[in-house]
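Read through the structure below, which is laid out as structure tokens, and then see the notes.
Of the protein chains in this complex, all but one are displayed in their positions.
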Amino acid sequence: MMGTVVRNIHRAEGGAIAALERLGVATVHEAQGRTGLMAPYMRPLWRGARIAGSAVTALCAPGDNWMIHVAAEVLKPGDVLVVACMSENTDGAFGELLATSIKARGAKGIVLDMGCRDAAEISEMKFPVWSRAISARGTVKATLGSVNIPVVCAGALVHPGDVVVADDDGVVVVPSRLASKALETATAREANEGEKRARLASGTLGLDMYGMRESLQKAGLKYID
Amino acid sequence: MMGTVVRNIHRAEGGAIAALERLGVATVHEAQGRTGLMAPYMRPLWRGARIAGSAVTALCAPGDNWMIHVAAEVLKPGDVLVVACMSENTDGAFGELLATSIKARGAKGIVLDMGCRDAAEISEMKFPVWSRAISARGTVKATLGSVNIPVVCAGALVHPGDVVVADDDGVVVVPSRLASKALETATAREANEGEKRARLASGTLGLDMYGMRESLQKAGLKYID
Amino acid sequence: MMGTVVRNIHRAEGGAIAALERLGVATVHEAQGRTGLMAPYMRPLWRGARIAGSAVTALCAPGDNWMIHVAAEVLKPGDVLVVACMSENTDGAFGELLATSIKARGAKGIVLDMGCRDAAEISEMKFPVWSRAISARGTVKATLGSVNIPVVCAGALVHPGDVVVADDDGVVVVPSRLASKALETATAREANEGEKRARLASGTLGLDMYGMRESLQKAGLKYID
Amino acid sequence: MMGTVVRNIHRAEGGAIAALERLGVATVHEAQGRTGLMAPYMRPLWRGARIAGSAVTALCAPGDNWMIHVAAEVLKPGDVLVVACMSENTDGAFGELLATSIKARGAKGIVLDMGCRDAAEISEMKFPVWSRAISARGTVKATLGSVNIPVVCAGALVHPGDVVVADDDGVVVVPSRLASKALETATAREANEGEKRARLASGTLGLDMYGMRESLQKAGLKYID
Amino acid sequence: MMGTVVRNIHRAEGGAIAALERLGVATVHEAQGRTGLMAPYMRPLWRGARIAGSAVTALCAPGDNWMIHVAAEVLKPGDVLVVACMSENTDGAFGELLATSIKARGAKGIVLDMGCRDAAEISEMKFPVWSRAISARGTVKATLGSVNIPVVCAGALVHPGDVVVADDDGVVVVPSRLASKALETATAREANEGEKRARLASGTLGLDMYGMRESLQKAGLKYID
Partner (left out) sequence: MMGTVVRNIHRAEGGAIAALERLGVATVHEAQGRTGLMAPYMRPLWRGARIAGSAVTALCAPGDNWMIHVAAEVLKPGDVLVVACMSENTDGAFGELLATSIKARGAKGIVLDMGCRDAAEISEMKFPVWSRAISARGTVKATLGSVNIPVVCAGALVHPGDVVVADDDGVVVVPSRLASKALETATAREANEGEKRARLASGTLGLDMYGMRESLQKAGLKYID
């Protein structure tokens, strides 16, 4: 299976992607039944980015970023590059030159289960990166992986074309066929939040707003003064 | 013992709390004989907060934040909510809505040995949070824990009503009965620091200022040119 | 070997050090054949510092910072203090007073495989620190180590007088006898980067710019539409 | 998607499973292009077991083993139960009573990305277990997950009915549709090993047996006496 | 508070201790409401030991085992020495000579949140040890801690005189005043287990034996063929 590049993938509809981006990771994750979240060790290089896009996937060998170069060619504007690694590795597989390159190709950001380098330069470019580490260690270009195959990245399964949403809370993957449903649920969910927020801000307790008192009592909670 | 909520707790005196807050974690920790510090994996969500308050404690099951809702009701203005977990867990037990709620109830901040979500929103609210992780993963409300019982949070024992001091250096717990003594020692300690700082800034060595040369020599230190 | 302080060390030439500082960690690391990089758990206390200087080394016992005080005396303006620890330890061996002291002695920064405290104060001073942790826990002055012996710090071998370069990407060590050669290679390497960056920014692929297509094909890469 | 149990799954053919079991994890992993391996933190409870079977999958909430009970009903003799968890968790979701139960239902073993308890008793029963931890902490039965859906377990994607091979080297997953091909490749591979082993045992170097000298020279390897 | 040795402590009744030992960690932990368990990184040096005894506690500085020597004097036959550390540390604070010493004083075993050395020799002596690491690194005797004060060891609060139970599943702490109640509950619990085991061994499902089908259905579990 290694050594395969799939050029054309099915992408979700742009409007859905834009809407999911606006909703953000926590809301989208909740809306799709708490599935698809990457492990919390995936952290943004700089705070404040929020992106969504179609996943172009790459699977790399540890210490090797050859497939990122291969993936760059099949990226389309608005995509998010998702890089998985065959085993746990923190080497700096992605740096300023690659950031310049995939930005020029239209990528909205990169999510990589490896390390990132040139942290200062990429932060200044405001190019969005989520990675498991920052490391100056360079990588070789010696071992084939694949591009646009299904990968497991930071514990989440990603198919090419899935919608990847990333912000300060982490990274969540929405299967492309479920994107519109997730959007619908998330939007409904968000509609509620404003009202909830207002009530809580005025001092109403979650215990009352969510009606938890009865179930707590049934579960046996005892109060002592 | 699970399933108990203690409504009323003894809190330390407000003046002592305010003074401990001003002194900060490193000084207070030092002043009370280097006890009560939480493990360094507890990090602030955003840099620059410094708080102190009486601990209201909650013990949660992994992946479950029910007891945070229960604890919200017994919080009083100026308290700090301390959330321990029955086993290691990074799920996002605390998010923007809960932050809105406990802020409205007067909480000064939260210290939780679980994850925090809505990182961007809570940072913008400037609500102080110390947690072991940032994670968008939501939690259930299914398993009883307790509120206002003694808990071990990030390796530190916390009794309800203890003073919790937190800043960029981490989180320290001052047993309520020792708060005034800790304050006294810390204040004395701080009084010294200005003069020490001035001497060191002028180039005096710690070796001389602290009189270490003799003990180093006794211990057998050898100099080679 | 414990209990030895070497007062005088051979330092690299100042011009080379200044040039390596300007080039930064990733470029220098690359230029010297990807050697000498510290592990990526070494993180800057605050973002944006970039320093280089001659290493003065200290080896401390866990939970003990005595040798940092000893090392302060042998520091010369422009040096970087490198602190290794006999076993894994995160205690706050370095705080504001020590920062004031070694800054007054002319140190450009510190790299310590232990913890740092007074994070807010040191960040405000803009004194550069790279450490494995932030921890308020104070340390004792009870056990001898050594100063200016070769140490392994965060996985990298550091001889006294080696050039240490540190920035947001981490910390790299350049053996003093190789400093001018590393500089030469790094400078040559950097000269190339501007042109490469421009080509990539204009949409040229790394595949073409680096001429990878043939080797990928030889390795057996297959494209599927 | 949560809250679904699929009763009937497609299993690989028994002969292929038996053959893969005999070949073991390292050979099978190699044979299928180094894919499908779980992370190395998955360790056997006791050394010396080697099993293969069709995967019945369960996805549990952290601190909750309800779905293991549900999965027990849909197990068939010869199956291997694969338990994934919604977030990182080490609680003892599997103990002696469950081991007794699924053994009685014919399960050959269990692979769980959570903790195992009753380590002594299960080891004495010689029931094969691979887990991320040993922990006495019990779990609740409060939150729905699913049974026989695709899961990511210890970084590997597992579809129900995939062949799971486990031994002292860890756990590998063979997609059911690829089982016969993997078997074929693995068998061919193994046929070679005896001869290779004999040559190496007689002192032949891998350099010569694998013909590496030329490629090493091309890559620039230099020998110094 | 550092620098205190409490000579005399209240110990639980011997019969209760012996009974808790026979029941083992998992059963006792369950019986006392799933409290008091140490973190699962505490592992036995060798498999097969099961002990219980009254806790004599020691708090050590990292890299320092002075207080273990102090604690040895106040141990009584049948006690278990519990060693906590002021910060995370894996140094070999306990070796063959100390094992010989505290065995001679009647200690049944040691639980230490530091490292153990002389692994082969202590295993051969069959002296029971639970530790967070095996490490040959020796420790100094330079910094005071305390003996027989309450400590947090591997996340569990231990008061002197509490009953510590340890086996292949880990370590659990039973507050001395709750020992007889824990024993009672554990015994009742165990009485049930034989019958449960027999039913499960005969193929009865936990779903039926525990009557879970209704609650699963209420929670919304759906079966698909």
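Note that the chains are named A, B, C, D and E in the order they appear, and that numbering of residues resets to 1 at the start of each chain.
Basically, a contact is a pair of C-beta atoms (placed from the backbone, for glycine too) under 8 Å apart; a residue touches a chain by one contact, two chains touch by 3 or more.
Every value quoted in this text rests on a predicted model; they were computed, and no experiment measured them.
Which of the chains on display does the removed chain touch in the whole complex?
A, C, D, E
Would you indicate which residue among A:18, A:142, A:188 or A:224 is in contact with the undisplayed chain?
Checking each option in A:18, A:142, A:188 or A:224, the one touching the absent chain turns out to be A:142.
Touch as defined at the start, partner being the missing chain; which of D:37, D:52, D:93 or D:164 qualifies?
Of the candidates D:37, D:52, D:93 or D:164, D:37 is in touch with the missing chain.
Can you tell me which of E:27, E:57, E:90 or E:176 touches the chain that was removed from the display?
The single option touching the absent chain is E:90.
Just the residue numbers, please: which parts of chain D touch the chain that's not shown?
Given the touch definition above, chain D has residues 24-26, 29-30, 34, 37, 40, 43, 47-48, 50, 167-170, 172, 193, 196-197, 200-207, 210, 212, 215-216, 219-225 touching the missing chain.
By the contact criterion defined above, which parts of chain A meet the unshown chain? Give residue numbers in ascending order.
61-64, 86-91, 135, 137, 140, 142-143
What residues on chain E make contact with the chain left out of this view?
3-8, 66, 69-70, 72-73, 90, 92, 95-98, 100-101, 103-105, 115, 117-120, 123, 133-138, 141, 144
Please note the rule applied: only the chains that are shown with their structure count from here on.
On the document's contact criterion, could you list the chains that touch chain A and likewise touch chain D?
Shared contacts of chain A and chain D: B.
Copy of A-B's interface among A-D, B-D or B-C, judged by over half the contact pairs being the same?
Selected pair, repeating A-B: B-C.
Just curious, how far off is chain E from chain A if you go by their C-alpha centres, in Å?
Those two chain centres are 41 Å apart.
What's the distance between the Cα centroids of chain D and chain E, rounded to whole Å?
Averaging C-alpha atoms per chain gives centres 31 Å apart.
Please output the residue numbers of chain B that touch at least 2 other chains, ranges allowed.
In chain B, the residues touching two or more other chains are 34, 86, 88, 90, 135, 137.
Taking all chains into account, which pairs touch?
A-B, A-C, A-D, B-C, B-D, B-E, C-E, D-E
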